[in-house]
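One protein chain is absent from this view; the other protein chains keep their places.
Here is chain A:
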Amino acid sequence: MTAINPIANDLHKRLGYGSGSAVTLDELPLGRDARIASVDWAALVPEEAQRLRALGFDEGAQVRLAYRGVFLGRDPLAIEIGRMTVALRRIHARAMHVEELAA
């Protein structure tokens, strides 16, 4: 896991902004903009990793958690990325570490 700017992150944490790079996409509060800091590609099935990458999920992409699923487990998730909305499972979101952006 690589944080883009460890010092700024640390500062963020101390000041209580966001929760730094420790947050994965599924833990992001609804409707908050964030940037993907790193993706643990090895944790994903190769075909699914490829599909996610093709849809634009990669380091640096700006994302927002728009909706959570209905039934137990709060799965799946709807993620806004660029001008698209993409549905994916929590297991995918958990492989993506994000940094919240200031509003």
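The working rule: a residue touches a chain if its C-beta (ideal position, glycine included) is under 8 Å from a C-beta of that chain, and two chains touch if they have at least 3 such contacts; residues count from 1.
Everything below uses one rule, namely that contacts and distances are computed from a predicted model.
Asker: Please identify the absent chain by the protein name in its UniProt record; candidates are "Sodium:solute symporter", "Na(+)/H(+) antiporter subunit G", "ABC transporter permease" or "Ferrous iron transport protein B".
Answerer: Options "Sodium:solute symporter", "Na(+)/H(+) antiporter subunit G", "ABC transporter permease" or "Ferrous iron transport protein B" considered; the missing chain's recorded name is "Ferrous iron transport protein B".
Asker: Can you tell me which of A:A42, A:V70 or A:A102 touches the chain that was removed from the display?
Answerer: A:V70
Asker: Extract the touching residues of chain A with respect to the undisplayed chain.
Answerer: Residue positions of chain A that touch the missing chain: 45, 47-48, 50-56, 58, 66-73, 75-76, 78, 82-89, 91-92.
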